[in-house]
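Each remark here refers to the structure printed beneath this line.
Yeah, one chain of the complex is gone here, protein chain that is, but the others are all in their spots.
Order of writing sets the labels: A and B. Residues in every chain begin at 1.
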Amino acid sequence: MTYDSCALQNELPFLEIDHVDRIFPTKEGDYIAVEDVDLKVNKGEFVTLIGHSGCGKSTLLNIIAGLDRATNGGIILEGKEVKSPGPDRMMVFQNHSLLPWLTVKQNIALAVNRVFKHKSKKERNQIVEEHIDLVSLRPAADKFPREISGGMKQRVGIARALSIRPKLLLLDEPFGALDALTRGRLQEQLMKICEDHALSVVMITHDVDEALLLSDRIVMLTNGPSAHIGQILDVDLPRPRHRMEIVNNPSYYRMRGELIEFLNRQKKDKVQKAKRNVEAVVSRGKIEKVNLNIGFIPLTDCAPLVIAQEKGLFAKYGLEVTLSREKSWGAIADGVREGRLDAAQMVTGMPLAITLGMEKKEPVAIVTSLTLSRNGNAITIAKSVWDAGVRDLVSLKTYIQAQDHRPTFGMVHPASMHNLLLRHWLANAGIDSQTEVDVVVIPPAQMVSNLISSNIIGFSVGEPWNSRSVHEGLGYIIATDLDIWNGHPEKVLGVRADWAKEYPNTHLALTKALLEACAYCQPEQNREEILGIICQPAYLNAQSIYVRCGFNSPYRKGSGENLYLKDFNIFLGDNSPNRSEHLWVMAQMARWNLIPFPSNYDQILDRMLDPKTYIRASEDLNLPVAPVSLAPIVLADGEIFDPSAPMAGLPNSTEIREFVGDRQLV
Amino acid sequence: MTSNNLLKQSSPNVVFEWLQGQFKFIVPPVLALGSLLFIWQLLCGGETPPLPPPTKVVTEAWKFIVDPFFDNGGTDKGLGRHIFESLKRVGIGYSGSVVIGISLGILIGTNVLMYRAFDPIFQVLRTVPPLAWLPISSAVFESFKESEVLRMLGTDAVELSAVFVIFITSVWPVLMNTAVGVQQVPQDYRNVAKVLRLSRFEYFTKILVPSAAPYIFTGLRIAIGLSWLAIVAAEMLKGGVGIGFFIWDSYNSGKYSEMIVALFYVGIVGLLLDKVVFYISKFLVQTDS
Partner (left out) sequence: MQIVASNTTNSSAQDLSDKRNENPFLVIDNVSKVYPTRQGSFTVLENINLTVYEGEFVCVIGHSGCGKSTLLNMVAGFNKPTTGEIRLQNKLITKPGPDRMVVFQNYSLLPWLTAFDNVMLAVKNVYPQNSKAQNREIVKEHLEMVGLTAGANKKPNQLSGGMRQRVSIARALAIRPQVLILDEPFGALDILTREELQEELLKIWQEHQVTVLMITHDIDEAVLLSDRIVMMTNGPKATIGEILEVPFPRPRDRALIAEDPRYYGLRNQALDFLFNRFALSDDAY
């Protein structure tokens, strides 16, 4: 009986914020501060709520503390509903809220005496003393709050909170009132205490570095009114953490970028809301939606989008396009998923990744009607690795095995060809990319800086980043994707399936404009002009010397070997959404455990690929339509992929199951 | 040179150095006082001045200046004794207003309904000047003139009405400030109490009173000033022993010099009372900054 209830309790989450709404009645009607916040916190977990001021963070924390009640939903701590405040959920307030008439010691003692009434005076005293030492405040123990600095006051607040051994520690912007540098020092101390005592913590902050340093998970809240959870970031930085170590972790600035990006988007939303400039759908003639927001990443192969814009091709087909320069592929995926972007340039595997709900996200069906470019990637290794004698895969393997820790490679998105080709390439030399090296996601723009600070030994990325590191003497190109799979699909156009269904003529116009742009980008004689356009600050913001290589000039690998790779950037050829190729991608994603291989893959590809729109666009433009071929794909290493038996090459351990997550498929 | 050495070397000169440090605080007021006395002397130097000049004040009222505690029976007493009597009345009246003012203040400060009910009434009453209370209190206490209770307390109606005037004058600032102080307990402190689940009694002693203390002491300081103002008024009309009576008596008997000396005494005692309350509050009250 007892055993049973124990087992049951273990299954319950430690803290459950169960669909909480908080509505304040006002004279102008109800004000919804927080809407439908649902979150589970595990024991020993450090969760941070981040958002701009007025996003209802504090309201939420007060509800957890029991100082406020949810209008709908509730808080459950260890199986019991929270209805009133209590010492099991101790709070540290932003303005420390020490009682000014009590000394540091007395302030802590007040809490200890109250909560540990049953303990002897000696024991209680001992607890107080222990916690004064915990926050290194021995010299200030008998001082009054006004006699100590802001940082010290906040330490007393923390000591007071910890002294009563709360089950859950609640921190309401604990360091908000302190300057940035003092804050940093306190964060380190708090982090150490939390790690030493395995505390469960919910903290509010608007400081992204603070959140990353301390948390296991960061919950990003949208702006109020009706604030809700916008995104959740798992911070998988190893513990114990040290500030200088984590900023050199290759994932750090990617995660930081994601947080900043989210907060900036909220900021823009706020401004837009203020201007009452919410974008309405504008239709004109046959085009159901004229005004489009299209995402791109500043890389050389964004050329078709830029050219379609600059050469007026979007306008030619009746579209008014805003090109949105995105920071990372993750931002592109989220942008399309959430409807912020109408369409986007995507890495080849992204339509599949979003459709299948990779990384435990809600599946959203995506449609692709166009392959925008082929080739254009390379694998770069750091100068130090080159200097250690690494010239090819074999010597790379020797190098990797000689390291005392797993070396790290950077790539841009798990579903990108960069990732899949890198892993495939490593596997050719018998290097297991899942056990022998770490392959981490880093936004393209951060690759070079990570290479500089030796956080990674190499990366797989599109141009201009390979050429830039070669040019600056930081790295060497050890392989191009032509050495792995010459002619692989690199970027595709992606839109949401429901969007494509609602705006078929817009989709066709968009496909046409981009296909025509691809045709413009292909001929050699246009490349110099295109180079000048894409290097502008609004697009790549790069010096043309980096972008030129491979695009219309010899490709420099850094070894003195200059290649003229005619096919380094292919924009026109087979632009169809190619079934075999996407199937290869799907198989590879399963191979690297990104997704289980869907047994109903045919059905999924039927929905995801839209050759009809491609064919209509090609015919309208009088361009040759690429024939549908199911011939096997032959990679540079001679490996053959047979689309009629996609599972053949997969390891036996691969999980295969029917995909049912997509409501539109069922 | 270490700081220890520094201290040792300078120790014989410590007193002198301290005096030197205080010099700039002593000289200016002394000079100002000197020049005021000089102007007074000039203005009142004529044949029949409206007031005696400083020199005459000193000579005429010499016995009051040098010996504040003589007692020749009746009302012919040293100024110290008059002041002592007045202080006794103030002590009783002021204590009353402290006790009743703080308790009532907390009561209406913590209870919104009470606050709404009484605040307007108190706002009116507090503006009534001390002298206006005097006839009412006289009338009331006069009717108890023959009361046994008064006799048992060893007091009389005249005495009581004077004390009452002091009380009623000084109770308002204590009451109003306490009420406001209690209402202004910061939400943070309330939250601390809630999270720790402090009992009502603990909340009262550990949070409410200390937090309201700065307000209460502001009220107490205003009140002590007001009660000292009131005593002079009350005694002037009542007679007997007391500094207020002494001033009134001196005026009636044309002893202007004595009156002027008494005035100085009143001022200095008022200042001291204020300082006493100030230092008590400084000792007891801990604020945030």
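By our rule, a residue touches a chain if its C-beta (ideal position, glycine included) is under 8 Å from a C-beta of that chain, and two chains touch if they have at least 3 such contacts.
Because the structure is a prediction, the values reported are computed rather than measured.
One of A:Asn42, A:Ser84 or A:Ser449 touches the chain omitted from the figure, and that residue is A:Ser449. The residue from A:Pro85, A:Pro100 or A:Gly151 that touches the chain not shown here is A:Gly151.
When the omitted chain is restored, the residue from A:Ile76, A:Leu102, A:Val247 or A:Val625 that touches it is A:Val247. Touching residues on subunit A toward the chain that is not drawn are 52-53, 136, 139-140, 149, 151-152, 179-182, 184-186, 188, 206, 243-244, 247-248, 253, 257, 260, 263, 267, 270, 298, 325, 327, 445-450, 452-454, 468, 472-473, 537, 541.
Criterion: only the chains that are shown with their structure count from here on.
The distance from the centre of subunit A to the centre of subunit B, with each centre set as the mean of the Cα atoms, comes to 70 Å.
Across the complex, subunit A meets subunit B through its residues 65-67, 84-87, 89-91, 93, 95, 97, 99-102, 110-111, 114-115, 144-146, 164.
If you check the complex, the residues on subunit B that touch subunit A are 186, 188-189, 191-192, 194-198, 202, 206-207, 210-211, 213, 285-289.
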